[in-house]
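One chain of protein is taken out of this complex; the other chains stay put.
Chain nomenclature is as follows: A, B and C, assigned in order of appearance, with residue numbering initiated at 1 for each chain independently.
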Amino acid sequence: MAKRRGIEVSIAIAEAAALAEVDVVSAYPITPQTHIVEHLAELVANGELNAEFITVESEHTAMSAALGASLAGARAFTSTSSQGLALMNEIVYIASSMRAPVVMALANRSLSAPISIWNDHSDVMNERDTGWISIFANNGQEAYDLTFMAFKIGEHPDVLLPVMINFDGFILTHVVEPIYMFDKEEVEGFLPPYHHPYVLDPERPVTHGPVGLPDIYTEAKKQQEEAIRNSRKVIDAVWKEFDERFGRRYNAVETYKADDAEVVLVTQGSVTEAAQVVVDEMRKQGRKWGVVEIRLWRPFPFEDLKKALCNGSIKCAVVLDRAISFGGPLGIVMSEVRAALYNLSDRPMVVGVTAGLGGRDIRFDEYVRMFELGEECLKEEKEPDRVIIVGLRE
Amino acid sequence: MKMKEKPKWYELLPGAVIDEPGNSVFYKTGDWKTLKPVVDKTKCIKCGTCWIFCPEYAYEKDEYGYFNPNYDYCKGCGICAVECPARCIKMEREED
Amino acid sequence: MVEIRFHGRGGQGAVTSAEILALAVIEEGRYAQAFPAFGAERRGAPVLAFTRISDEPIKIRIGIYEPDIVIVLDPTLLRSVPVFSGLKENGIAVINSKKSPEELKAELNYDGNLVTVDATSIAMEELGVPITNVVMLGALLKAKPELAKMEYVEKFIAERFPKIAEKEVRAFRRAYEEARS
Partner (left out) sequence: MIEVKRPKEGFLSVFAYRMAPKEELFTRGHRACQGCAAALGLRLAMKAAGRNTIVVNATGCMEIVSSPYPYTSWAVPWIHVAFENAAAVASGIESAIKVLKRKGRLDPSKKINVLVFAGDGGTADIGLQALSGMMARGHNVTYVCYDNEAYMNTGVQGSSATPYGAHTTTTPAGKVKFGQGYWKKNLPEIAVAHGIPYVATACPSYPLDLIRKVKRSFELEGPAYIHMFAVCPTGWGIPPAYAIKAGRLAAETGVFPLYEVEHGRYRLTLDFEKGLKPVEEYLKFQRRFRHLTPEMIKLIQERVSAEYTRLKIMEETTNRPDYRSIAGI
């Protein structure tokens, strides 16, 4: 049986990759991701994990080597943060375009400048359109489960796409907390052996990454787009199977006390549970608030979100963004939520807030303020165009 | 060649992989040339210098040991004519 | 929920003691969270570590601003760091000091709950180095025994310091005995 252990979340994520028996790990150190790859290096050094650990000279190479290994027939894993992800960006996009099912653990961190090693979602939002399946974890258990399941999702023959698991840097990575960890026998048969239909094999030579003249590029992109859209079926199936076997349920959109709520906060990542605590407290005072979390970021869960937000009760959805789209709508998630609901007549008002940038803690009263902002907008019947920054010194 | 030049999107393999090794042999580059090599077999010593230096390996050895340019691929660069130790290759104009 | 803030210096092991405490609690089947304050500090600088303990799953993940307990691993920190900041009214301060609680209270102009232990001396005598993180856990459990079970704390001390487990556990027990309130 799964053993409940107190463990640092980073170590648990590394153990999830080891549980998947990754063949190649290529990674470069960056705070706050380091403990993950350090632990994998240790497992390899001690012979506990039969894998090649490539100590690459940059994140760009980390992703390049993982891509190469993946298409050479090996299960490949990497992990990074922030500037590291930004440096990889070029190959992140290529990895999904070349259909290399690499799994990446992303310890979310802000982007420079000023340099900040602390948590927000600037890094993942910067990679929003790179064609990766992107999933958020709220706590250590989820980070562990989702990392393990990511291999099964990405490698599925109907998917063949890379998967990134997002979890908040420091806030999750450096925390020791209880996590149920599987032993090998327990997950037997859940994750099939790695298989890619077009590996680099001299017995059956294929050409990977050819030149896409204007005649072909559009078709190639359409095919990629269909692939990530279709991955949803596999994601749901894998999560369902996991639930049936291990009793933990994951959904593309998670709701908390949203059924009868008037105002909900739309969240991603570790703020979700904090918002739930706020809702619990404030419900005692009769405030009808709830939380809706967009766990599956890509492919975007349009239908689930519509169902969750247009439930006849919710009048205002306050979307908490942890990154900024400069000179644009400010809120990236807010824009997407608004766009997803655009053509619905019974849609709630969508209000954008941002907070917790660069590692600033979001305190209880600030969450309350976000919900209240939603209530104020409802009262004034005015949906603000732009995001309101909560917790800003003015 | 079974791969299509202009496939529909669902006819592509994942990542636009090409699973037909070396199929560029179906792509003829012979119409690139304005001059074509002509071998004077009376002087040819059958050494294969033309063959080794041809970037297209357009030269093919025949049953008598002579090397003949395959005009389907020869781009007309003239390397063979310059390198031939027997000076038996001449670059001539393509006919109109 | 009990929220504990550890004050130490970089390299003194404040994070380790916060973690050992959390691991002991988790071993019981209860819930705990341990994490460092994520600063830019290096060895020697004042640092913070936190432990949250609860009977329910813990959903809050921000720093601890209003602790129930503060632990001060190094007496010199009292001069430079506002260690009592945000400490709840009925909270407890556990301080590494040669002084008695009364003396220290008067000196610091503080009249809340205070536990002192001469952790540096214990550490020097038992371990030969002035590393007080494990020692202070002994004083903490004396101050609030219901936080965690002694045997589990000892188990994780031994796991973390396999080569000097015996010495560390002895120091931990001595602090438990010698702490004054």
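Going forward, a contact is a pair of C-beta atoms (placed from the backbone, for glycine too) under 8 Å apart; a residue touches a chain by one contact, two chains touch by 3 or more.
Everything numeric here is computed off the predicted structure, so don't read it as measured data.
Student: Checking the contacts here: which visible chains does the omitted one touch?
Tutor: Counted over the whole complex, the chain not pictured touches A, B.
Student: Out of A:Ala72, A:Leu191, A:Ala237 or A:Val368, point to the residue that touches the absent chain in the complete complex.
Tutor: Counting the whole complex, the residue in contact with the absent chain is A:Ala72.
Student: Looking at the whole complex, which of A:Ile13, A:Ile91, A:Ile117 or A:Met334 touches the chain that is not displayed?
Tutor: The single option touching the absent chain is A:Ile91.
Student: Going by the contact rule already stated, which one of A:Val24, A:Met125 or A:Val263 would touch the omitted chain in the full complex?
Tutor: Residue touching the chain left out of view: A:Val24.
Student: What chain A residues would touch the chain not displayed?
Tutor: Contacting residues on chain A, toward the hidden partner: 23-24, 26, 50-52, 54-58, 60-61, 64-74, 76, 90-91, 94, 98, 200-202, 204-213, 215-216.
Student: On chain B, what residues meet the omitted chain?
Tutor: Against the missing chain, chain B presents residues 1, 3-5, 7, 16, 18, 20-29, 32-33, 47-49, 51-58, 61, 67, 73, 75-79, 81-83, 85, 91.
Here is the rule we go by: only the chains that are shown with their structure count from here on.
Student: Could you work out how far the Cα centre of chain A sits from that of chain C, in whole Å?
Tutor: The answer is 35 Å.
Student: Rounded to a whole Å, what is the gap between the Cα centroids of chain B and chain C?
Tutor: 80
Student: How many Å are there between the centre of chain A and the centre of chain B, using C-alpha atoms for each centre?
Tutor: A distance of 52 Å separates the two centres.
Student: Touching two or more other chains, which residues of chain B qualify?
Tutor: none
Student: Specify, in ascending order, the residues of chain A that touch 2 or more different other chains.
Tutor: none
Student: Any idea which chain A residues touch chain C in the complex?
Tutor: Against chain C, the touching part of chain A is residues 4-6, 8, 32, 117-118, 168, 170-172, 174-178, 270, 273-274, 276-277, 359, 361-363.
Student: In the complex formed with chain A, which residues of chain B make contact?
Tutor: 5-10, 12-19, 21
Student: State the interface residues of chain A toward chain B in the complex, per the touch definition above.
Tutor: The touching residues are 97-100, 160, 197-198, 204-210, 212, 215-216, 218-220, 222-223, 226-227.
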